[in-house]
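There's a structure below that I have some questions on.
With one protein chain removed, the remaining protein chains of the complex are shown where they sit.
Note that the chains are named A and B in the order they appear, and that numbering of residues resets to 1 at the start of each chain.
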Amino acid sequence: MSTIAPQSGSRSHGGAAYRPSTWRRVQSWIAGHVVMFSALLVLVYLFIPVAYTFVFSFNNYRKSNIVWNPQGSPTLKHWKDPCGAPGVCDALVTSLEIGAIATLVATILGTMLAFALVRHQFRGKAASNLLVFIPMATPEIVLGASLLTLFVQGFSRFGLRLGFWTIVIAHIMFCISFVVVTVKARLQSLDPRLEEAAQDLYAGPGSTFWKVTFPLVLPGIVGAALLAFSLSFDDFIITNFVSGNETTFPKFVYVSYLRGIPAQANVIGFSMFVLALLLVIAGTLVNNIRKPKV
Amino acid sequence: MGLFSKSGGSGGFREAKGDLRLQEVTKSFGDFTAVDNLTLEVPRGSFFALLGPSGCGKTTTLRMVAGLEQPTAGRILIGDTDLTGSRPYERPVNTVFQSYALFPHLTIRDNVAFGPTRRGEANAAQLAGDALELVQLSHLAARKPAQLSGGQQQRVAVARAIVNRPEVLLLDEPLGALDLKLRRQMQVELKRIQSEVGLTFIHVTHDQEEAMTMADTVAVMNHGRIEQMGAPEELYDLPRTTFVANFVGQSNLASGPITGRDGDRIVAEVNGTQVAIPSSRCAVDSGEVTFGIRPEKVRIHEQRPEGAGSDVQATVRDVSFTGVATQYQVEVPSGAVWNVYEQNLDVKPISVRPGDQVWLTWDPAHAFGVPVDSDAAAEALAAVDAP
Partner (left out) sequence: MSAFAHAAGGNAAVTHQDPPARRRSWATWLLLLPGFLWLLVFFVFPLVQLFTVSLQSKYPGYPGYYYRDVNFGNYVDALTQFGAHFGRSLLFAGLATLFAFLLAYPLAYAMAFKAGRWRNVMMICIIAPFFTSFILRTVAWRQILADDGPVASTLNFLHLLPGGRITETWVAVVAGLTYNFLPFMVLPIYASLERADHRIIEAGGDLYANGFTTFRKVTLPMSMPGVLAGTLLTFIPAAGDYVNADLLGSDRSTKMVGNVIESQFFKVLGGFPLAAALSFTLMALILALVFVYIRRFGTEELL
């Protein structure tokens, strides 16, 4: 907004006065872009360790992947054999499986809760909102500790051992709240007139929901699912408490940290990052092409 | 018009034909009564306007006809079919919403085809195409609503409603979001569409000019009740309440006691001046009366006119030249400020300036009398300022 003022001011001095205004124009350009510039700096900051991970995936290290070994580096050998380190791909598959199941269940349960909390009137609504909020306000370590207590003392009686399914259960639990919050925000910003218009146009409750409400809330649900998957895939603290002998990708990295993390973990970590980035950028591009600007 | 053929309704859909009738309809929200014992009959095929300030109950009335609200008491019928209690999707009624409420995820064609598709019309796409042609938007059928201008969205909203050939079409402030020029254009267009399809249109608005230019019949609402209903000319010429006098056009009003009769005129004394009102145009015949005269019916004179009947001396406060007319604000002896419009017909315009003394005259045949209502006058003025 402030970019216009100095320029129009300088114009009144006539052609000769353009020289002093150059600095002012630079100044106003900086003022106009300082926010974008610092935002990009923060993004770069977010990417620094990712870049480090990427670089060290090419390290031809001897004992552990900590110091850059100039002899033979960069090498593609870890990229050619990403499952070369024992257990790393098993851990990745476990993490993907857990993430998929936890995301699916948490997204369904959380979306249902969000609809009830926004669209329905019932007694105890405030308490229900609190029940959804408190898991987010509880430190992960407390969630992990309490679930461990439950699984060890309560559920072992029913034959539930620590492992894959206890991790799934825990991940669903902490993802639900995030799904509810995300879908709720989308639902609340939905114009109620759209549903009224659908009813007015002969859509009964069922078709109003499936033809209007659901498609409009869907981006929120997809966003919630993406968030749930990334939270599940990246979780370490809770997983560490309830995993028993099962190893997820973050746990694999943590456990192998003392011995030195194999470069294959760098390959996988970086590939997952790129994959996520590409998927969403592709989605955005498709969207942008489908609705050209008028 | 044969294009809009209607096959049998689906599910609980109620076929109904005839006049729209509201019988003693009341709607309360807690302690607040939005619509108060309203009885109304809208003849089939007419263009009907509900006019009133914010919060007068006109939108609630509309929503009850649409089925989006259920009345607390009373009945709503089309012809002889009682629609009270039925759901919006069961009624042969469609709405053009205030902010259009176009489905953002559907194309224009799918938006318009939404109603026919839901009712299981086999040729929904064909119907949608015809409706888009009617509003001259066929070339934009493949776009999404966000890619259209406000005026175009408005026309899509109209097409989406009329494609269903409803018995009654409801328009909720449909032109409120458009700029003045576009609004004028759309007023003409809506009128054209209405005469082309011959449906009953119920148009809700707070813009009295819009109501007057478009509707066959205007109902002025205030506090959940209809203050007065009639043809636009009728409402303007002979308001029956202070509220209508102020809300439909402007009026110069002054109150005083009735002092007697002079033939078929009622004479009242208002701030020391004797004024006459034709008794057929006076809503009260004894006690206090509010005398009213429209600004353009008042003449302004620089010299005291000879032998005039009801003349008043006044001081000019403000003069504004609007091209075709000149608008004066003058202070009458009671201290009230009156508006006077003079059409600029003469080659030489009247050359008064603020502070000048002038004389006002009018033809008593144009005067009207309404019951005294001090609250309503103040409210109406506030409401006129609001939008």
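We adopt the following convention: a contact is a pair of C-beta atoms (placed from the backbone, for glycine too) under 8 Å apart; a residue touches a chain by one contact, two chains touch by 3 or more.
Quantities reported herein were computed from a predicted structural model and do not represent experimental measurements.
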item	value
Omitted-chain contact residue, chosen from A:26, A:76, A:93 or A:141	A:141
Residues of chain A (touch criterion as defined above) contacting the omitted chain	1-2, 31, 35-36, 38-40, 42-43, 45-50, 52-53, 56, 66, 109-110, 112-113, 115-116, 120-122, 126, 128-143, 145-150, 153-154, 169-170, 172-173, 176, 180, 185, 189, 192, 226-227, 230-231, 233-234, 236-237, 240-241, 249-250, 253-254, 257, 261, 265-266, 269-270, 272-273, 275-277, 280-281, 283-284, 287-288
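Operating definition for what follows: only the chains that are shown with their structure count from here on.
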item	value
Centre-of-Cα separation between chain B and chain A, whole angstrom	53
Contact set on chain A toward chain B in their complex	191, 193-194, 196-204, 207, 211-212, 215-216, 291, 294
Chain B to chain A touching residues, read off their complex	10-11, 13, 66-68, 87-89, 93-95, 97-99, 101-105, 114-115, 118-119, 143-144, 146-147, 160, 164
